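Dropping the structure in here first, questions after.
Every protein chain but one is kept in place in this view of the complex.
Entry: subunit A
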Amino acid sequence: MHVAHLSLTDFRSYDAVELALEPGAAAFVGPNGQGKTNLVEALGYVATQSSHRVATDGPLVRQGAARAVVRSVVVRDDRRALVELEINPGRANRARLNRSPVSRPRDVIGLLRTVLFAPEDLALVKGDPAERRRFLDDLLVARAPRFAGVRADYDRVLKQRGALLRTAAQARRGGRSPARSGRRAESEAAFAAAGAGDVLSTLEVWDAHLARHGAELLAARLELVEALRPLVAASYAALAPGSVPVDLEYRGTLSTGSAGSGGSAESAGPAGPAAPAGPAAPAEPAAPAAVHAPDRAALEEGLRAGLLEVRAAELERGVTLVGPHRDDLFLGLGELPARGYASHGESWSFALALRLAAYDLLRADGGDPVLILDDVFAELDAQRRRRLAELVAPAEQVLITAAVPDDVPAELAGARFDVAEGSVTRVR
(Lines give C-alpha, C1' and ligand atoms only; values in the text may rest on other atoms or scores of the structure.)
Protein backbone atom coordinates (compact mmCIF):
# COMPACT_ATOMS: atom_id res chain seq x y z
CA MET A 1 0.00 0.00 0.00
CA HIS A 2 1.03 3.60 -0.28
CA VAL A 3 -0.11 7.04 0.72
CA ALA A 4 -1.09 9.15 -2.28
CA HIS A 5 -2.02 12.29 -0.44
CA LEU A 6 -1.55 13.79 2.98
CA SER A 7 -3.25 16.94 4.14
CA LEU A 8 -2.84 18.49 7.58
CA THR A 9 -4.83 21.24 9.25
CA ASP A 10 -3.61 22.69 12.55
CA PHE A 11 -1.45 19.62 13.17
CA ARG A 12 1.65 20.38 15.27
CA SER A 13 3.55 23.22 13.54
CA TYR A 14 1.43 23.18 10.40
CA ASP A 15 -1.60 25.39 9.94
CA ALA A 16 -2.24 23.88 6.52
CA VAL A 17 -0.21 21.64 4.26
CA GLU A 18 -1.10 19.57 1.21
CA LEU A 19 1.27 16.88 0.07
CA ALA A 20 0.99 14.68 -3.02
CA LEU A 21 2.97 11.45 -2.73
CA GLU A 22 3.63 8.47 -4.94
CA PRO A 23 5.00 4.95 -4.54
CA GLY A 24 8.75 4.62 -4.10
CA ALA A 25 11.09 6.59 -1.89
CA ALA A 26 10.50 10.14 -0.77
CA ALA A 27 12.79 12.17 1.43
CA PHE A 28 11.88 15.14 3.60
CA VAL A 29 14.98 17.21 4.14
CA GLY A 30 15.48 20.23 6.34
CA PRO A 31 17.24 21.50 9.46
CA ASN A 32 16.09 20.34 12.87
CA GLY A 33 12.91 21.83 14.29
CA GLN A 34 11.33 22.60 10.92
CA GLY A 35 8.59 19.99 11.09
CA LYS A 36 9.88 16.91 9.23
CA THR A 37 8.96 14.45 11.93
CA ASN A 38 5.54 16.08 12.32
CA LEU A 39 4.70 14.90 8.80
CA VAL A 40 5.54 11.26 9.42
CA GLU A 41 4.01 11.45 12.89
CA ALA A 42 0.72 12.40 11.25
CA LEU A 43 0.88 9.31 9.04
CA GLY A 44 1.70 7.17 12.04
CA TYR A 45 -1.37 8.64 13.72
CA VAL A 46 -3.57 7.61 10.80
CA ALA A 47 -2.21 4.08 11.13
CA THR A 48 -2.40 3.57 14.90
CA GLN A 49 -4.31 6.58 16.26
CA SER A 50 -1.51 7.24 18.66
CA SER A 51 1.73 9.16 18.37
CA HIS A 52 5.16 7.60 18.71
CA ARG A 53 6.36 10.76 20.44
CA VAL A 54 3.70 11.69 22.99
CA ALA A 55 1.18 9.76 25.06
CA THR A 56 -1.65 12.29 24.83
CA ASP A 57 -3.19 14.06 21.85
CA GLY A 58 -2.83 17.57 23.24
CA PRO A 59 0.59 18.39 21.72
CA LEU A 60 -0.60 17.24 18.28
CA VAL A 61 -2.88 20.25 17.91
CA ARG A 62 -1.27 23.51 16.78
CA GLN A 63 -0.95 26.09 19.53
CA GLY A 64 -4.14 28.12 19.67
CA ALA A 65 -6.23 25.76 17.53
CA ALA A 66 -9.14 23.74 18.93
CA ARG A 67 -8.64 20.63 16.83
CA ALA A 68 -6.35 19.12 14.25
CA VAL A 69 -7.41 17.34 11.09
CA VAL A 70 -5.35 14.72 9.26
CA ARG A 71 -6.58 13.56 5.88
CA SER A 72 -4.85 10.88 3.89
CA VAL A 73 -5.54 8.97 0.73
CA VAL A 74 -4.38 5.40 1.12
CA VAL A 75 -4.01 3.26 -2.00
CA ARG A 76 -4.07 -0.48 -1.61
CA ASP A 77 -4.38 -2.85 -4.55
CA ASP A 78 -5.46 0.10 -6.73
CA ARG A 79 -8.27 0.99 -4.33
CA ARG A 80 -8.25 4.46 -2.90
CA ALA A 81 -9.53 5.11 0.59
CA LEU A 82 -9.83 8.61 2.03
CA VAL A 83 -9.26 8.44 5.77
CA GLU A 84 -10.00 11.61 7.72
CA LEU A 85 -9.30 12.03 11.40
CA GLU A 86 -10.31 14.94 13.55
CA ILE A 87 -8.19 15.07 16.69
CA ASN A 88 -10.02 16.64 19.63
CA PRO A 89 -7.82 16.64 22.72
CA GLY A 90 -9.79 15.78 25.83
CA ARG A 91 -12.79 14.71 23.77
CA ALA A 92 -13.58 11.88 21.43
CA ASN A 93 -11.87 11.99 18.07
CA ARG A 94 -13.96 11.67 14.96
CA ALA A 95 -13.20 9.71 11.85
CA ARG A 96 -14.56 9.60 8.33
CA LEU A 97 -13.93 7.01 5.68
CA ASN A 98 -14.55 8.09 2.08
CA ARG A 99 -16.49 11.07 3.41
CA SER A 100 -18.87 8.94 5.51
CA PRO A 101 -18.58 9.18 9.28
CA VAL A 102 -17.71 5.94 11.06
CA SER A 103 -19.25 5.24 14.45
CA ARG A 104 -15.96 4.51 16.16
CA PRO A 105 -12.62 6.02 15.09
CA ARG A 106 -11.06 2.66 15.99
CA ASP A 107 -12.76 1.18 12.93
CA VAL A 108 -10.35 2.93 10.55
CA ILE A 109 -7.23 1.61 12.28
CA GLY A 110 -5.41 -0.75 9.98
CA LEU A 111 -6.52 0.84 6.71
CA LEU A 112 -3.07 2.34 6.65
CA ARG A 113 -0.27 0.24 8.06
CA THR A 114 3.10 1.74 8.77
CA VAL A 115 6.35 0.54 10.25
CA LEU A 116 8.27 3.37 11.79
CA PHE A 117 12.00 3.44 12.44
CA ALA A 118 13.08 6.23 14.77
CA PRO A 119 16.15 7.12 16.87
CA GLU A 120 14.06 6.15 19.91
CA ASP A 121 14.20 2.52 18.71
CA LEU A 122 17.57 2.13 20.37
CA ALA A 123 15.60 1.82 23.61
CA LEU A 124 14.22 -1.50 22.32
CA VAL A 125 17.66 -2.94 22.98
CA LYS A 126 19.07 -0.70 25.69
CA GLY A 127 15.90 0.29 27.51
CA ASP A 128 13.64 -1.27 30.10
CA PRO A 129 11.55 -4.39 29.49
CA ALA A 130 8.50 -2.09 29.15
CA GLU A 131 9.88 -0.88 25.79
CA ARG A 132 10.06 -4.42 24.45
CA ARG A 133 6.63 -5.34 25.81
CA ARG A 134 5.21 -2.32 24.04
CA PHE A 135 6.93 -3.35 20.81
CA LEU A 136 5.27 -6.78 21.00
CA ASP A 137 1.85 -5.47 22.01
CA ASP A 138 1.81 -2.72 19.38
CA LEU A 139 2.63 -5.29 16.75
CA LEU A 140 -0.15 -7.57 18.04
CA VAL A 141 -2.64 -4.72 17.70
CA ALA A 142 -1.36 -3.84 14.24
CA ARG A 143 -1.91 -7.44 13.13
CA ALA A 144 -5.27 -7.87 14.87
CA PRO A 145 -6.98 -4.72 16.24
CA ARG A 146 -8.91 -6.98 18.62
CA PHE A 147 -5.83 -7.05 20.83
CA ALA A 148 -6.29 -3.39 21.68
CA GLY A 149 -9.28 -4.63 23.71
CA VAL A 150 -7.39 -7.56 25.24
CA ARG A 151 -4.62 -5.23 26.32
CA ALA A 152 -7.03 -2.68 27.79
CA ASP A 153 -8.92 -5.40 29.69
CA TYR A 154 -5.71 -6.78 31.12
CA ASP A 155 -4.55 -3.34 32.23
CA ARG A 156 -7.91 -2.74 33.87
CA VAL A 157 -7.79 -6.04 35.79
CA LEU A 158 -4.29 -5.14 36.88
CA LYS A 159 -5.46 -1.78 38.20
CA GLN A 160 -8.40 -3.29 40.06
CA ARG A 161 -6.29 -6.03 41.53
CA GLY A 162 -3.58 -3.54 42.49
CA ALA A 163 -6.11 -1.38 44.30
CA LEU A 164 -7.31 -4.42 46.22
CA LEU A 165 -3.79 -5.52 47.14
CA ARG A 166 -2.93 -2.04 48.36
CA THR A 167 -6.02 -1.96 50.54
CA ALA A 168 -5.05 -5.32 51.98
CA ALA A 169 -1.44 -4.24 52.51
CA GLN A 170 -2.56 -1.09 54.33
CA ALA A 171 -4.92 -3.05 56.52
CA ARG A 172 -2.08 -5.41 57.40
CA ARG A 173 0.26 -2.65 58.29
CA GLY A 174 -2.49 -1.19 60.42
CA GLY A 175 -2.39 -4.47 62.34
CA ARG A 176 -6.01 -5.39 61.79
CA SER A 177 -7.97 -7.49 59.39
CA PRO A 178 -9.06 -5.74 56.20
CA ALA A 179 -11.60 -3.06 56.95
CA ARG A 180 -15.22 -3.94 56.77
CA SER A 181 -17.36 -1.17 55.53
CA GLY A 182 -20.95 -1.02 54.53
CA ARG A 183 -24.08 -2.31 56.02
CA ARG A 184 -24.37 -5.09 58.55
CA ALA A 185 -27.42 -7.23 58.16
CA GLU A 186 -28.93 -9.75 60.48
CA SER A 187 -27.24 -12.57 58.63
CA GLU A 188 -23.70 -11.55 59.58
CA ALA A 189 -22.90 -15.02 60.87
CA ALA A 190 -24.18 -16.87 57.83
CA PHE A 191 -22.29 -14.47 55.61
CA ALA A 192 -19.02 -14.96 57.41
CA ALA A 193 -19.53 -18.70 57.35
CA ALA A 194 -19.87 -18.59 53.58
CA GLY A 195 -16.30 -17.32 53.48
CA ALA A 196 -17.12 -13.95 51.99
CA GLY A 197 -16.29 -10.47 53.04
CA ASP A 198 -12.57 -10.74 53.33
CA VAL A 199 -10.04 -9.55 50.83
CA LEU A 200 -8.80 -13.02 50.00
CA SER A 201 -12.06 -14.24 48.51
CA THR A 202 -12.32 -11.19 46.25
CA LEU A 203 -8.68 -11.59 45.39
CA GLU A 204 -9.40 -15.06 44.06
CA VAL A 205 -11.95 -13.58 41.70
CA TRP A 206 -9.45 -11.06 40.37
CA ASP A 207 -6.85 -13.82 40.14
CA ALA A 208 -9.20 -15.73 37.89
CA HIS A 209 -9.77 -12.72 35.64
CA LEU A 210 -6.10 -11.79 35.60
CA ALA A 211 -5.23 -15.33 34.59
CA ARG A 212 -7.87 -15.36 31.88
CA HIS A 213 -6.96 -12.06 30.23
CA GLY A 214 -3.27 -12.56 30.96
CA ALA A 215 -3.29 -15.96 29.29
CA GLU A 216 -4.86 -14.51 26.17
CA LEU A 217 -2.20 -11.81 25.96
CA LEU A 218 0.58 -14.23 26.85
CA ALA A 219 -0.47 -16.82 24.28
CA ALA A 220 -0.55 -14.14 21.57
CA ARG A 221 2.88 -12.80 22.59
CA LEU A 222 4.43 -16.27 22.61
CA GLU A 223 3.07 -16.98 19.19
CA LEU A 224 4.31 -13.62 17.94
CA VAL A 225 7.82 -14.17 19.29
CA GLU A 226 7.99 -17.55 17.57
CA ALA A 227 6.97 -15.90 14.30
CA LEU A 228 9.52 -13.09 14.78
CA ARG A 229 12.51 -15.26 15.72
CA PRO A 230 13.60 -16.42 12.26
CA LEU A 231 12.79 -13.03 10.73
CA VAL A 232 14.88 -11.10 13.25
CA ALA A 233 17.79 -13.52 12.85
CA ALA A 234 17.66 -13.15 9.06
CA SER A 235 17.40 -9.35 9.17
CA TYR A 236 20.26 -9.07 11.61
CA ALA A 237 22.43 -11.33 9.48
CA ALA A 238 21.64 -9.17 6.45
CA LEU A 239 22.44 -5.94 8.30
CA ALA A 240 25.65 -7.19 9.86
CA PRO A 241 26.97 -10.12 7.81
CA GLY A 242 29.47 -12.39 9.51
CA SER A 243 28.46 -11.36 13.02
CA VAL A 244 27.37 -13.71 15.78
CA PRO A 245 23.82 -15.06 15.43
CA VAL A 246 21.07 -13.37 17.41
CA ASP A 247 18.04 -14.85 19.03
CA LEU A 248 14.85 -13.86 20.78
CA GLU A 249 13.32 -15.50 23.78
CA TYR A 250 10.20 -14.62 25.66
CA ARG A 251 10.95 -14.56 29.39
CA GLY A 252 7.95 -14.70 31.61
CA THR A 253 7.32 -14.37 35.30
CA LEU A 254 5.20 -17.45 34.83
CA SER A 255 8.20 -19.69 34.29
CA THR A 256 10.29 -18.19 37.07
CA GLY A 257 7.35 -18.61 39.38
CA SER A 258 7.08 -22.29 38.63
CA ALA A 259 10.81 -22.98 38.52
CA GLY A 260 10.98 -22.99 42.28
CA SER A 261 8.43 -25.72 42.83
CA GLY A 262 8.36 -29.04 41.11
CA GLY A 263 4.63 -29.41 41.49
CA SER A 264 3.40 -26.55 39.38
CA ALA A 265 6.23 -26.77 36.87
CA GLU A 266 4.22 -29.57 35.33
CA SER A 267 1.14 -27.46 34.84
CA ALA A 268 3.14 -24.55 33.46
CA GLY A 269 4.96 -26.93 31.16
CA PRO A 270 3.16 -26.06 27.92
CA ALA A 271 4.49 -22.52 28.32
CA GLY A 272 7.58 -23.99 26.68
CA PRO A 273 9.00 -20.91 24.98
CA ALA A 274 8.43 -18.89 28.14
CA ALA A 275 10.56 -21.22 30.16
CA PRO A 276 14.21 -20.42 29.60
CA ALA A 277 16.52 -23.36 30.07
CA GLY A 278 18.99 -21.01 31.71
CA PRO A 279 20.54 -17.63 31.03
CA ALA A 280 23.46 -19.06 29.08
CA ALA A 281 21.50 -21.43 26.87
CA PRO A 282 19.77 -19.63 24.04
CA ALA A 283 17.81 -21.96 21.81
CA GLU A 284 19.85 -23.24 18.88
CA PRO A 285 19.17 -20.89 15.98
CA ALA A 286 19.92 -23.63 13.47
CA ALA A 287 16.79 -25.61 14.31
CA PRO A 288 13.71 -24.41 12.51
CA ALA A 289 11.51 -22.65 15.05
CA ALA A 290 8.54 -24.90 15.42
CA VAL A 291 5.39 -22.82 15.46
CA HIS A 292 4.36 -23.66 18.93
CA ALA A 293 0.71 -22.92 19.51
CA PRO A 294 0.61 -22.09 23.19
CA ASP A 295 -2.24 -23.71 25.01
CA ARG A 296 -4.28 -20.92 26.55
CA ALA A 297 -5.93 -23.12 29.13
CA ALA A 298 -2.55 -24.33 30.37
CA LEU A 299 -1.19 -20.78 30.49
CA GLU A 300 -4.22 -19.70 32.46
CA GLU A 301 -3.70 -22.53 34.90
CA GLY A 302 -0.02 -21.64 35.17
CA LEU A 303 -0.77 -18.00 35.87
CA ARG A 304 -3.23 -18.95 38.56
CA ALA A 305 -0.72 -21.25 40.21
CA GLY A 306 1.96 -18.60 39.90
CA LEU A 307 -0.25 -16.03 41.61
CA LEU A 308 -0.94 -18.40 44.47
CA GLU A 309 2.76 -18.92 44.98
CA VAL A 310 3.59 -15.26 45.35
CA ARG A 311 0.48 -14.29 47.26
CA ALA A 312 2.26 -13.60 50.53
CA ALA A 313 4.76 -11.30 48.82
CA GLU A 314 1.98 -9.57 46.90
CA LEU A 315 -0.01 -8.88 50.04
CA GLU A 316 3.16 -7.55 51.62
CA ARG A 317 4.05 -5.20 48.77
CA GLY A 318 0.65 -4.41 47.32
CA VAL A 319 1.56 -5.12 43.69
CA THR A 320 0.83 -7.90 41.22
CA LEU A 321 4.06 -9.86 40.79
CA VAL A 322 3.10 -12.45 38.18
CA GLY A 323 1.75 -11.86 34.70
CA PRO A 324 2.61 -10.58 31.24
CA HIS A 325 3.05 -7.04 32.58
CA ARG A 326 6.30 -8.14 34.19
CA ASP A 327 7.65 -10.19 31.32
CA ASP A 328 10.52 -9.36 29.00
CA LEU A 329 11.65 -10.14 25.51
CA PHE A 330 15.19 -11.40 25.89
CA LEU A 331 17.50 -10.36 23.07
CA GLY A 332 20.48 -12.65 22.78
CA LEU A 333 23.67 -11.76 20.92
CA GLY A 334 25.54 -15.05 20.54
CA GLU A 335 25.91 -16.30 24.09
CA LEU A 336 25.37 -12.91 25.70
CA PRO A 337 22.37 -10.70 26.38
CA ALA A 338 22.32 -7.74 24.00
CA ARG A 339 21.33 -5.40 26.77
CA GLY A 340 24.52 -4.39 28.53
CA TYR A 341 26.84 -6.31 26.19
CA ALA A 342 26.05 -5.10 22.68
CA SER A 343 28.10 -2.25 21.25
CA HIS A 344 26.35 0.87 20.01
CA GLY A 345 26.47 -0.40 16.44
CA GLU A 346 25.25 -3.87 17.39
CA SER A 347 22.41 -2.36 19.40
CA TRP A 348 21.36 -0.35 16.37
CA SER A 349 21.47 -3.40 14.14
CA PHE A 350 19.33 -5.31 16.61
CA ALA A 351 16.77 -2.52 16.87
CA LEU A 352 16.58 -2.25 13.08
CA ALA A 353 16.30 -6.03 12.78
CA LEU A 354 13.30 -6.00 15.13
CA ARG A 355 11.57 -3.33 13.06
CA LEU A 356 12.41 -5.07 9.80
CA ALA A 357 11.01 -8.32 11.18
CA ALA A 358 7.80 -6.49 12.13
CA TYR A 359 7.67 -5.19 8.58
CA ASP A 360 8.15 -8.69 7.13
CA LEU A 361 5.43 -10.07 9.37
CA LEU A 362 2.90 -7.39 8.46
CA ARG A 363 3.75 -7.79 4.80
CA ALA A 364 3.19 -11.54 5.03
CA ASP A 365 -0.29 -10.82 6.45
CA GLY A 366 -1.08 -9.02 3.22
CA GLY A 367 -0.61 -5.41 2.18
CA ASP A 368 2.88 -3.98 2.03
CA PRO A 369 3.06 -1.50 4.96
CA VAL A 370 4.44 1.98 4.38
CA LEU A 371 7.97 2.23 5.78
CA ILE A 372 8.87 5.39 7.63
CA LEU A 373 12.51 6.07 8.48
CA ASP A 374 12.58 9.06 10.80
CA ASP A 375 16.10 10.52 11.07
CA VAL A 376 17.60 7.06 11.27
CA PHE A 377 20.40 7.13 8.71
CA ALA A 378 22.36 9.85 10.53
CA GLU A 379 22.71 7.44 13.45
CA LEU A 380 24.22 4.60 11.43
CA ASP A 381 27.71 3.90 10.14
CA ALA A 382 28.30 3.67 6.40
CA GLN A 383 27.94 -0.11 6.19
CA ARG A 384 24.69 -0.36 8.16
CA ARG A 385 23.34 2.61 6.28
CA ARG A 386 23.93 0.93 2.92
CA ARG A 387 22.57 -2.44 4.08
CA LEU A 388 19.44 -0.93 5.54
CA ALA A 389 18.85 1.06 2.35
CA GLU A 390 19.18 -2.12 0.29
CA LEU A 391 16.77 -3.98 2.56
CA VAL A 392 14.02 -1.37 2.48
CA ALA A 393 14.40 -0.22 -1.13
CA PRO A 394 12.00 -2.86 -2.55
CA ALA A 395 9.13 -1.67 -0.31
CA GLU A 396 6.18 -0.09 -2.08
CA GLN A 397 6.67 3.22 -0.31
CA VAL A 398 9.50 4.48 1.88
CA LEU A 399 9.34 7.87 3.55
CA ILE A 400 12.56 9.27 4.97
CA THR A 401 13.35 12.31 7.04
CA ALA A 402 16.88 13.68 7.19
CA ALA A 403 18.57 16.88 8.32
CA VAL A 404 20.93 17.05 5.33
CA PRO A 405 20.58 15.57 1.81
CA ASP A 406 23.74 13.49 2.30
CA ASP A 407 21.98 11.47 4.99
CA VAL A 408 19.71 9.92 2.36
CA PRO A 409 21.45 6.88 0.85
CA ALA A 410 21.79 6.75 -2.91
CA GLU A 411 19.74 3.52 -3.03
CA LEU A 412 16.74 5.48 -1.79
CA ALA A 413 17.03 8.48 -4.06
CA GLY A 414 13.55 9.44 -5.14
CA ALA A 415 11.25 12.35 -4.61
CA ARG A 416 12.65 15.08 -2.40
CA PHE A 417 10.84 17.68 -0.36
CA ASP A 418 12.47 20.54 1.44
CA VAL A 419 10.93 21.34 4.80
CA ALA A 420 11.46 24.82 6.25
CA GLU A 421 9.46 26.88 8.71
CA GLY A 422 6.28 24.89 8.39
CA SER A 423 6.16 24.73 4.62
CA VAL A 424 6.96 21.76 2.41
CA THR A 425 8.25 22.24 -1.12
CA ARG A 426 8.94 19.57 -3.64
CA VAL A 427 12.32 20.06 -5.24
CA ARG A 428 12.71 16.80 -7.16
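One rule holds in what follows: contacts are C-beta pairs under 8 Å (C-beta built on N, C-alpha and C of every residue); 3 or more make two chains touch, one makes a residue touch a chain; residues count from 1.
By definition in this document, contacts and distances are computed from a predicted model.
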Item checked: Choices "Recombination protein RecR", "Peptidoglycan D,D-transpeptidase MrdA", "3-isopropylmalate dehydratase large subunit" or "NADH-quinone oxidoreductase subunit D" - which one is the UniProt name of the chain not shown -> "Recombination protein RecR"
Notebook entry, point to check: So which of A:56, A:201 or A:383 would be touching the chain we can't see?
Noted result: A:201
Checklist line | Identified contact with the non-displayed chain, of A:157, A:371, A:398 or A:424 | finding: A:157
Next item on the list: May I ask you to list the residues on subunit A that touch the chain which is not drawn?
Entry: 104, 144-146, 149, 153, 156-157, 159-164, 167, 180-188, 190-191, 194-197, 199, 201-202, 204-206, 208-209
